[in-house]
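One protein chain is absent from this view; the other protein chains keep their places.
Note that the chains are named A, B, C, D, E, F and G in the order they appear, and that numbering of residues resets to 1 at the start of each chain.
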Amino acid sequence: MQTWRLYLSGEIHTDWRERIRAGIDEAGLPVEISSPVTDHGLSDDCGARIFGTESDPFWHDRKGAQLNAIRTRGLIAAADIVVVRFGDQYRQWNAAFDAGYAAALGKSLITLHEPGLDHALKEVDGAALAVARAPEQVVAALRYVIHGQLDG
Amino acid sequence: MQTWRLYLSGEIHTDWRERIRAGIDEAGLPVEISSPVTDHGLSDDCGARIFGTESDPFWHDRKGAQLNAIRTRGLIAAADIVVVRFGDQYRQWNAAFDAGYAAALGKSLITLHEPGLDHALKEVDGAALAVARAPEQVVAALRYVIHGQLDG
Amino acid sequence: MQTWRLYLSGEIHTDWRERIRAGIDEAGLPVEISSPVTDHGLSDDCGARIFGTESDPFWHDRKGAQLNAIRTRGLIAAADIVVVRFGDQYRQWNAAFDAGYAAALGKSLITLHEPGLDHALKEVDGAALAVARAPEQVVAALRYVIHGQLDG
Amino acid sequence: MQTWRLYLSGEIHTDWRERIRAGIDEAGLPVEISSPVTDHGLSDDCGARIFGTESDPFWHDRKGAQLNAIRTRGLIAAADIVVVRFGDQYRQWNAAFDAGYAAALGKSLITLHEPGLDHALKEVDGAALAVARAPEQVVAALRYVIHGQLDG
Amino acid sequence: MQTWRLYLSGEIHTDWRERIRAGIDEAGLPVEISSPVTDHGLSDDCGARIFGTESDPFWHDRKGAQLNAIRTRGLIAAADIVVVRFGDQYRQWNAAFDAGYAAALGKSLITLHEPGLDHALKEVDGAALAVARAPEQVVAALRYVIHGQLDG
Amino acid sequence: MQTWRLYLSGEIHTDWRERIRAGIDEAGLPVEISSPVTDHGLSDDCGARIFGTESDPFWHDRKGAQLNAIRTRGLIAAADIVVVRFGDQYRQWNAAFDAGYAAALGKSLITLHEPGLDHALKEVDGAALAVARAPEQVVAALRYVIHGQLDG
Amino acid sequence: MQTWRLYLSGEIHTDWRERIRAGIDEAGLPVEISSPVTDHGLSDDCGARIFGTESDPFWHDRKGAQLNAIRTRGLIAAADIVVVRFGDQYRQWNAAFDAGYAAALGKSLITLHEPGLDHALKEVDGAALAVARAPEQVVAALRYVIHGQLDG
Partner (left out) sequence: MQTWRLYLSGEIHTDWRERIRAGIDEAGLPVEISSPVTDHGLSDDCGARIFGTESDPFWHDRKGAQLNAIRTRGLIAAADIVVVRFGDQYRQWNAAFDAGYAAALGKSLITLHEPGLDHALKEVDGAALAVARAPEQVVAALRYVIHGQLDG
């Protein structure tokens, strides 16, 4: 059976990735999960710590962002399905950027956010094949997509 | 001489598009400018007004977002250069989505925003070939790219 | 201003193409319209009449279908927007085939059909950016997409 | 030896998939079979059951169709050969849509239908590399394609 | 109206290109015709005459073939329809090579040859959308493809 | 270590494929070999035998050629390196077609033929990265390409 | 008649571009010439002068190089033929980079350099369809490619 590759983009301050991972494990789905580096500090400083410090924060950020891009672009390009999570806090422009990037590559896109963000995310949702409200819905969708099964 | 196609994505509440357009006109650059529909109300309601009202705002938004996508995806795909403007207000996830979409298509990306947004936009800037602070810098960059000329 | 290329696929027994064409002319939209050969008899017999008759109707049809494909695939590939019309009669598998072909090429897809066909067309509609009920809605959508204008 | 990936699209009310599967098993062919969800009720309701009910059947259908699209587009894109079955009943526009989608992606297409549908399917057949009348012919074709062997 | 780009590959010792050109002119079709250099001697020696002689005929041929490739690949890539003519004489492997090249790029392919070559050309014909026996059939096909018209 | 996929196209009446296979086996190279069906009679008749006889040899050939195309196009698309062998006999237009098809897909092309065919094959050779005279040279090239080793 | 787009990459300290341009003008060839910005100082400083100075020369260079890339990548992607000139002085890694970039995009590549550089440039020449020693040879090649004519 084919393994489905899932990339989990977006919010890093809640446990939504863990809930999706737990659900996939519990259901025994043949899914290989990948994600960006979710340690905020590491993600910010990785470039400067490996390749040398920068006095200007703009270039400090650039070094980190481009090193992270080696990871994220590679994983999105390899993914079958990209889930993008938007939370209430922070601007999360990188999540929306990933969504656009995935859409242009023809990946199946699932967004995950509260109804309160619907209007602000209407363009992103309009490019998605599903809009989920809870991580468990993502797991249920994967189970259906892979096995054609629904609960109860 | 080749005409360069420029798509102007993002913020719709300030005059940055007009300033770029005026600068291009003044410099006589062979640039064809396109942009999303920038009338906020029209952009929100276009789908429902043409194809019929929806009681659920989620689907009201969907109809509008997908009708707008006919315009925006067509114009981004046809563009040589995509400028994405981020302002202080609103979440502007559609701007970041456009940036990701353009990047995945291999378009030359220029971002336009204040330094105060640098950290939040570091992934988007990392995919761009230039980060501008003012519309006039975008015009100067276009003049250089097209004619190889700098001011003074 | 950019000219938008529109391909009109599907039903050939009603006047929907003429109504779209009249609306585009009236609105003065910069749209170049193309369509399959809509003379049913010609479309069936073109291959055999040009390249020689076939005793087996299967190959008679093949010759015609592949000659028509030179036209239709070329025009769909060149189109920005593909409108696919489904009527009450006939199976119209070629219309659905064109819709799938256009979707895979990343064209903006608009379907045009009565609500009574919604359930049967749900997969095709799910790949479309708009579902219209009348040719005049297609014209209104094009006017919005191109000029950002809505009626009164 | 290479495994060939086969996607079986179309009619869900007869046993043609089982007959192909049985034939492949019997011949021991290195073929990995995939297909859409063939439980009609599940396929219709999956979206609403996972992501929430809709009062309007149009959006109920949309949610289901797009969730199914995550499965079908992923599997067609991964397939080497796509078989599309048309039966006497139902309009099966999704089957023709899949055929067009597969053709535009350059997949090897095999159609499977009775001669009575030949004229209605001439465009789809014209894009196919083989037209089969029985599931056993599909199996024989696969055996030939993979092993270069024919029966007795 | 769209101009169709036609590339005429293959045999250079008969007047088939002139007959197609005359027919297109007479019918007033919006077709832009291109072809390889059909002066046999020039085509063989162009590389050595421009870039310097070679003592080894193998490299003499290489220089010429690759210079011709700048022309032929560019024109095939730009073509909508590629006609490949096979005659009785010579091996014409470059014609078959062009046919394969055009097929892989998704161009609409028309072959033009006598029935006596059918068996030897079955793979090439199998990739073509039409098999013509006379240049006038190619013109008639183009007229149908472009205008949807057949003769009397 | 990566496995290299090799497709062997062309002449079916000499033992060149066996000599390449034996050389690869002897050298223990990680190469997966594929080829068209090389039984001439099967290859001609496969379509008619599986899908039904045809009274017209043209369509008999078409059925066979297109069934073979499922195999050959799939294998060429999956190949890293395509070797095309031309012999003294037969027109072998399908070999030249495969070469053009492989070249357009960006595959590494190696031709294999006697010097006596050099002039007739100059366009095909001009698209190749190597021209071999003997199967053993192909094996030596593969050994070098994969392991960076030369004999003695 | 089709206009051919020519991009002239590489050395900026001799008059080779002018000689090609003069030859094209004299021959009246339908060629549209483009090139990088050839004013060395402007090319180095453009980024910093438009977008602001940098204290670190590494980022000064980065700003300029990426602004130039908007021009060069756009023009190479639009070109039919890319000529890359290597001179005796400087490392000219950007010329070799452009050659690799053009080759991967499938552009027709012509190199232009003295025989003394042959060995050092063998990989680049191996990806080219012609190796010229003088600008006038490039003009003669273009005249042949476009008009099928040779001098005297």
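In this text, contacts are C-beta pairs under 8 Å (C-beta built on N, C-alpha and C of every residue); 3 or more make two chains touch, one makes a residue touch a chain.
Keep in mind the model is a prediction, meaning the values are calculated, not measured.
Student: Could you tell me which of F:Trp4, F:Phe86 or F:Tyr101 touches the chain that is not displayed?
Tutor: F:Trp4
Student: Which is it among G:Tyr7, G:Phe86 or G:Tyr144 that touches the chain not included here?
Tutor: The missing chain is touched by G:Phe86.
Student: Could you list which residues of chain F touch the chain missing from the display?
Tutor: 2, 4, 80-81, 106, 108, 110, 129-133, 137, 140-141, 144-146, 148-150
Student: With the missing chain put back, which residues of chain A would touch it? List them for me.
Tutor: Residues in contact with the chain left out: 32, 34, 37-39, 42, 46-47, 49-52, 63, 66-67, 69-71, 73-75, 77-78.
Student: Could I get the residues of chain G that touch the absent chain, sorted low to high?
Tutor: Residues of chain G in touch with the missing chain: 57-58, 61-62, 64-66, 68-69, 72, 86, 90-105, 115, 118-127, 131.
Note that in this section only the chains that are shown with their structure count from here on.
Student: Measure off the straight-line distance from the CA centroid of chain A to the CA centroid of chain F, and report it in whole Å.
Tutor: Chain centres of chain A and chain F, defined by C-alpha means, are spaced 43 Å apart.
Student: Using mean CA coordinates as chain centres, what's the chain C-chain E distance in Å?
Tutor: 31
Student: If a residue has to touch 2 or more other chains to count, which residues of chain C qualify?
Tutor: Touching at least two other chains: 66, 69, 106, 131.
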